[in-house]
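Of the protein chains in this complex, all but one are displayed in their positions.
Think of it as A, B, C, D and E in the order they're written, each chain with its own count starting at 1.
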């Protein structure tokens, strides 16, 4: 059985540090997967929903990740059996599905991710087969399935969703949740806001049901705060955001020194 | 005639801020080309030599850059007429050629980059034709051609190289130059080192010949220093380095808060 | 807010001239987007339904289009939330969805295309974010959503479909409509045919509801006729058809001159 | 009308020998399509469900197959109208759809595959148009549509599925069927097992309904046995399995000769 | 032996009608290769020099061409043994090499294209092997090798070039030749111009040496004229030019009818 960092970190009582892959390039994924010296991601999630990713680029990114011991995850574009099963066959050991708003949707998600008799996942783990001959026997217990909670409708159906057998946990999309609650997107909401309070109530309910809770954040500081609040997985940002952070840092320095960047002659 | 930021910045007495593209993805190139708010690159260079780039990924990156007003440049893999001409036909408005060590090599480079009667570039500007019907008439004067000076042999042949008609300037590769001079690679050499002194002498000779001088650096601070020393173009770093900078920043924050990153259970 | 040629042309009382991209190549898209001298398309639609296009080729084509001021549109393969949202995130400013046959299907289409509170589009405009920081605020009013009317069933449900809040208009697929009505495909139906009369009644009903009406045609002459009939958008043909037109023209000339083409020795 | 080897072989009373393409490479598909001397496949099926295939790689494989007279088939990833119609437009002359468990699902499958008035396939055969001007007229009778029977639920609904007008036959997925019946995947079940007996009863029912029956096998010997049992199409294995067979053969020989393979010093 | 349309047409006394592929898409190549009804190209040349083509796109185009009986040719980017041999291994049955200016360059070209003892082509015809087991035995006599004559230097060395054993003929690049002779690019030169007269003298010398002569043209009318002048192969234009021709035709019609195209509101 291929070791799953998600389960390992959770068993040790830790919080998973997850990165996000939106650039459809195996090489960019390798850069992310190798980290910086000893600084590494526990997991990297190929974002097929909002990233510039499709199935083939996901395979490339999974191959890149497999050159390290980071665990490959995927966020699928939608609750769609075809792409969910293809992502698992490609080797995802964690799967995040957006916009799970009802118990029935949660059930369909689990059905697509689990082999019989728990679900109806079809047999044929083409790249996942590289994990070893026991892959199919252990997949149901090894793979982590997370439902995204990101609408008021979902919030209203938490009990139905959380009581779905075979669901490992949930993943909060604060930007969509904020859109749904307030009409405005946005991350890293401050304490006291309706978004923050809602998120904390969802987290509390996860504890009741014994589910794992993950959350998308826009900065390491906020991620650390969420870790302290009890989340089991935090996403700090994507390859694209890392690139923007670095660019901002370097271009600001050059501008500060001479004010050259702003006043360009073209 | 398509405006060339290189010539515009130089005419205004400024120093070009150049970025480097090593990830073979049009989307990654778009992220770099859009910059961060008002912070932008003047030029972006697709690195076909050491980057994970080939001709088709260069075309994708050039398309991405062309969605902004950043000027596209290329570093070709070697002094090879085939790929030099293809890169120019693809729309490069600046071209850097590695390892120009002799006057004859500089002459071959210029021959490949200039249309007759100055050179022997072949007619057929497939994407460059999008720049307008006057492209071929203005290409010889508009496109910037830079020879890399990065070996002791080149240093010994500076006069022969610098007196090549049709060459706009040079680009210093400090890592290869250091390898050649000292047997060790490395960037951003301190004053007093043999590398630093050699670089300054090359810069001095550029002034004598009226050539432009560019240099590869590993950080904005050093780039700013080189700008003050009189360089006309500085490369601050690549998409990959920007990503590493961002990653380091974020992952360190998470580690500091709990020391979690180092002690992983897997 | 990124200017949308669709809305600009309509505000000026004009009819949008739309081209179609079926070749999965950013370069082919660039050729189409640059047009011929002053002759340009207002919009170009990547055809993910019947074209040889998927998500990644759509991104490439959108990057190519973004090097000009042509407005990018997409025809998605089917009423599928995953690909609809991905296409919008990739930068589509107009979206055509095939086979909308009922009011419920029209409602699902609008839900997928509009951010809350109008719909349920998920937040994360990866390439559309390049349009500027106000993208999400203006997307609901800026993006044009068109439902394809192309079956007898749709014709029978026009009122239900046309009264869907958030729908900008419809797009007639004459070939499928003809198949549905007569069992035979085909474009550019003559006056007096059942297809022609049906199309005119749909157009009339668009006027009643204040909706925009677009139509697929097989030739400029017919497109001009439809423009005069009151259509707000006409598609003249695809990159593939343009290539066939050019080929026919040139190969016929060579054949005519010597009759050589027909009598080949192999 | 493009000749369909499926129908030709069946008309002659033969059993179709089908190969499976899981490698997303036109060149690998060409190798398979050319066979070995006179040894050829009748049909090759691009496996979009469990293979590393998506739409664009399917197009590449279909182009590769079209350089020979092998007939191109596809297994779509799921019962999804978008990809089913795109696969047919790309030129598939046989289509296998996984997990058809009810009569309603069988009806949806046929609707997606047949032009009106039999179904609701949309008009626009982009590559299939290369088959000739009569393509659309003949597609409904020429293309072979097979529903996969691979669950207990499907077995319980055989009559509803088999009586679907426009369905040519079924394709048995023994591994999923085994999972569903026994909780364990696996191919090539021995006589007397519940899987074997179930398969034989499905085959028997195919005869009653006049449907064609295909089956997935893991070895030529078993395929031959199924042929004798009355199956009309057998899949012997995939490009990947062919590669593994060859590798096993060669590496075993080298190991046997010196025992070197096992004892490696790294 | 795979039949070569070049040799077939020449044996029958005809003139080869050649098309040009600059779009890196197997599908675009298929459209070109299928032609329009009975109107077909004898040969299609993938333009690796000025087209947006590299080795992999050439393979895709060759696969596309191989679905018809059009003969695949290539124009390599430069006199480079690596890519020349790879193009032949990929299946090119005709090869055009740019910028052959001396007898020595012509000799190197032939050495790269012919197997020993005539040349030094390396053994390993990966896709060309699909032409049959006699490929290597017949390749030297079957494959057509053409040297581009497109500079004054080449014109001054015609005897040295034309007397190269193993060279089948030459291909005139009028635009580069014009650049070299007059400093201006351009096609389809009128009688009386220095370009026209030079071309005619080259053609005359081809007759003396018994070599085949091909020429690049910008329109069918001029190609027909060159055919009458005695050329053995004429290139009428590229996929890109076909697309531009079709676009011009259609967009002009729409503009003429209402003058809408010119006056756009955006």
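Throughout what follows, a contact is a pair of C-beta atoms (placed from the backbone, for glycine too) under 8 Å apart; a residue touches a chain by one contact, two chains touch by 3 or more.
Just so we're clear, the structure is a prediction, and the values are computed from it rather than from any experiment.
Novice: Of the chains that are displayed, which are in contact with the missing one across the whole complex?
Specialist: Result for the missing chain's touching partners among shown chains: A, B, D, E.
Novice: Of E:102, E:120, E:138 or E:249, which one is in contact with the hidden chain?
Specialist: E:120
Novice: Which one, D:27, D:55 or D:231, makes contact with the chain that was left out?
Specialist: Within the whole complex, the residue contacting the unshown chain is D:27.
Novice: So that we can see where the missing chain sits, which residues of chain A does it touch?
Specialist: 26-27, 30, 34, 59-60, 63-64, 66-67, 126-127, 130
Novice: Tell me, which residues in chain D touch the chain that this view leaves out?
Specialist: Counting only chain D, the missing chain is touched by 3, 5, 8-9, 11-12, 14-15, 17, 19, 22-25, 27-28, 31-32, 35-36, 38-42, 52, 69, 219-221, 223-224, 227, 236-237, 239-255, 257-258, 260-262, 264-266.
Novice: Footprint of the hidden chain on chain E, which residues?
Specialist: Residues touching the hidden chain, for chain E, are 54-56, 59, 80-83, 85-86, 89-90, 115-117, 120, 122-127, 136.
Here, only the chains that are shown with their structure count from here on.
Novice: What's the chain with its C-alpha centre farthest out from chain B?
Specialist: Most distant chain from chain B: D.
Novice: Farthest chain from chain A, going by mean C-alpha coordinates, please.
Specialist: Comparing chain centres, E lies farthest from chain A.
Novice: Quick check: more C-beta contact pairs in D-E or A-C?
Specialist: A-C
Novice: Taking C-D as the reference interface, identify its repeat among A-D, D-E or B-C, namely the pair sharing over half of the contact pairs by residue number.
Specialist: So the equivalent interface, with over half the same contact pairs, is A-D.
Novice: In angstrom, rounded to a whole number, how far apart do the mean CA points of chain C and chain E lie?
Specialist: From the centre of chain C to the centre of chain E is 36 Å.
Novice: For chain A, which residues are shared contacts with two or more other chains?
Specialist: Within chain A, the residues that touch at least two other chains are 22, 24, 52, 54, 56, 80, 83, 240.
Novice: With chains as vertices joined when they touch, what's the shape: line, ring, star, complete or other?
Specialist: Shape of the chain contacts: other, as it matches none of the listed patterns.
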